[in-house]
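With one protein chain removed, the remaining protein chains of the complex are shown where they sit.
As written, the chains take the letters A and B, and residue 1 is the first residue of each chain.
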Amino acid sequence: MSKILVIDPEKCTGCRLCEQVCSVKHERVVNPYRARIKVVKWEMEGKILPVVCQQCEDAPCAAACPGHAIARNPETGALEVNYTLCIGCRTCMNVCPFGAMGFDWVENRVIKCDLCGGDPQCARFCETGAILYVDKSELSSLKQKKGAESLMDLMTKVTAAITQAG
Amino acid sequence: MALSRKIAYIDLTNRRVRTAPIPLEMRRRYLGGRGLDMYLLYNHVKPGADPLGPDNVALVSAGLLTGTLASASARVHIAGKSPLTGLVGSANMGGFFGPEMRLAGFDHLVITGKADGPVYLWIHDGEIEIRDASHLWGHDAHQTQTLVRDELGDDDIQVMTIGVAGENLVRFACVMTSLKNAAGRTGMGALFGSKNLKAIAARGRMDIKIAFPEEALDYNKEIITQVTSAKVSKTMQKLGTLFIWGTTNSTGLVRVRNFQSNQIPHADDIEPESIEEEMIGTAGCFGCQVHCRGRYFIKKGPYTGAYVEGPEYTSLGAFGAEVGCTTKQTVLVGNHLVNTYGLDTLETGSMIAWAMELFEKGILTTKDTDGLDLRFGNDEAVIEAVHQIAQRRGIGDILAEGPLKAAEKIGKDAIKYLIHVKGMSNLHSDERPTPALALNIATASRGSDHLRSRPAIDLYHLPEKVLRKIFGNPVPYDGPLTSDYRDYEGKPWEVLWQEMCYETVDCLGICKYHTVFLGPNMPNFSEWPKLIYLNTGLEFTPKDLWDIADRAYTMERLFNLREGLTKEMDWLPDRYFDEKTDRGLPVVRGKSIDRDKFRKMVDEYYKLHEWDENGQPTEKKLKALGLENEPTHKL
Partner (left out) sequence: MSKTKEESTAKKTVRGRTSGQFRCLNCFERLTPPPGAKIFTCPNCGYAWRLSWFGPGEPRIRGPVWDVNEAQTQKSMAEKGGN
């Protein structure tokens, strides 16, 4: 089984429930700043983008880690930090192109999404569909469907405009 | 632990801050939020204090569950003596400020005195600074938030602020956060303005410990499902609170042209579905899956390109029915203006609608309005009036004083046309066909108000069995209850039950759309004890919560009585009795409130509360709630 988190920023309402449940799951506290996911917002412009680890195939964090502390969990497919190997240099934070590697100042260590061991709480709680946990085999059809939907929308509008004009 | 949060006493005159822990006993007696605010209000405001003077107190409070796993635990409550009514001032808002203030270490702020120049508060990780705000003064509610974030160099900062209306002491100015979240009613923005307090910024990284994390996650999921599987919630996810219009205007329950009709036919352009065409989606408050806040860009006119949130149902009245306008552009722009000026949309629309009726009757003329043509349906005049109110220009300067003071200034028969209770205007709803809702606005502690005790589900024609189940818990009730919203029987209990229900969510810091307000089968006294326990470890029974709500509501009553409330003020404007509805479905047409029956309702409502015939809580009642010695100055 190989499932992955898929983010659709257009569906995100910016409620930050994902941050909340993530921090409770991992740290037993509500503290969005200790969550493994962050909803980045440009509030006054109405722009929202949830940021979380993509579990990259060729992960820069794992490649750059001098302690070889980041490895894939074969069961969940998540890249996880092995804290006995981690030397705390934060190189992974520097190389992650998404800013998805975080730092927990309480435990003094880097933190990242571990897919909650196969039941990611963010996807469990997000009802808008902005965060989905789907099998990799479904990825293409998901995207195709979405593309088709917006095309269909457009076509309906065009047809309506033509009918009206005619 | 959520319970380790502190209370801060902030003396603006002397620029001193003192913090203290909150005794568990006070949590057990008032929970937090609005409840504890009412205790603080009664204890810290000197009797007879001028609401706009330094003796008034501004209270800012997180609910007991704010920020925790409790579905939409986003609320922060603001209180003080109301500059609008001189009675209880109280309003709460969602967004993200409340949770952030808790993450920054504080549950309650008691702000006293008056700063000698503009200031704002900066709350971060257990500390509070009083900072200069001269450079923020004069900026609107949106700009101010951006300026504070830029100045402190952190986009995660949450800011509550007043706009220009609050600075100008418009008596119904509100406090805002994010784009549209407003502690709207009773003029808390004017209270901030009177203290030279422009804003409060919060940013915190302190853990809110959850007592039973795994169980709390699971239960939160259950509660969310209970909320979002309801039809009202699904509707609100798309249309926001605008959806209510579908029922109210179709039936004939809206206030049109101030109070001259109860339905606005053919107003298809301002129907929710029409406004939805402008929306790019909806936004949610902290942890909320209902996400009722519409999002849109203005596409025409001088504000083209502005990004806006809303509009709320109330704005359909303020810039639609009440003022006789039927174009969505006016609603969309009006909503944007009240949000940036920091004005209570409801009071703003009501004041303008009233002025328009005075204009129609010749009580106001173009001489009084400097040529402003305040004819009903004049879209441009409505928008101009909003500017004038916020900037206190022309007739706006008088309207900015709120219903009673403005009526006094205008004189003549102006007061006869006011649709207010206790000096606060009514929602754009017409309660003549619905005695339960009429009793709600007549008796609510902060004046004509739909969020204090409105039994909105009374309109749903629910079977008696269902009503008994809801209204019979946690306190048994075996009096009458009827499905017919035109009845007078049994309604006082519904009003009282809703009072306790809303007081409890306001103490907990949860949004009202997540309890029995617009939908009947929503979380309430049965669910809350478990929710509180899993999050905080505190144990309460449903009846305990009811008693806490009762205690808090009684404090509001005591405060009001102390500040001059009389029995005569628990009453409706004469027009509710003397003029009949002229439109709508047969069930609501030709209706007015029956004076005698209404008197009986008020009396029964007092009795159910164990208040005497003058609406004064009895000694026995005060003892039962442990309030016989207030003020006790424990905080």
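Note that a residue touches a chain if its C-beta (ideal position, glycine included) is under 8 Å from a C-beta of that chain, and two chains touch if they have at least 3 such contacts.
Keep in mind that what you see is a predicted model, and the values were worked out from it rather than measured.
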Counting contacts across the entire complex, name the shown chains the missing chain touches. B
Just to verify: which one of B:E222, B:D487 or B:E610 makes contact with the chain not shown? B:E222
Listed residues B:D155, B:D268, B:E464 or B:E619, member touching the removed chain: B:D268
Candidates B:T144, B:T161, B:T235 or B:N258 - the one touching the absent chain: B:T235
Subunit B positions in touch with the non-displayed chain are 219, 222-223, 225-226, 229-231, 234-235, 238-239, 243, 246-247, 249-251, 265-266, 268, 271-273, 460-461, 521, 523, 526-527, 530, 584-587, 589-590
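We take it that only the chains that are shown with their structure count from here on.
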Would you mind pulling out the distance in Å between where the CA atoms of subunit A average out and where those of subunit B do? 36
Flag every residue of subunit A that touches subunit B in the complex, lowest number first. 10-11, 13-17, 20-21, 24-25, 27-34, 41-46, 105-106, 121, 124-125, 127-128
Once bound in the complex, which stretches of subunit B touch subunit A? 67-69, 96, 99, 103, 142, 145-146, 155-156, 178-179, 205-210, 213, 216-217, 220-221, 224, 228, 280-289, 291, 295, 297, 307, 309
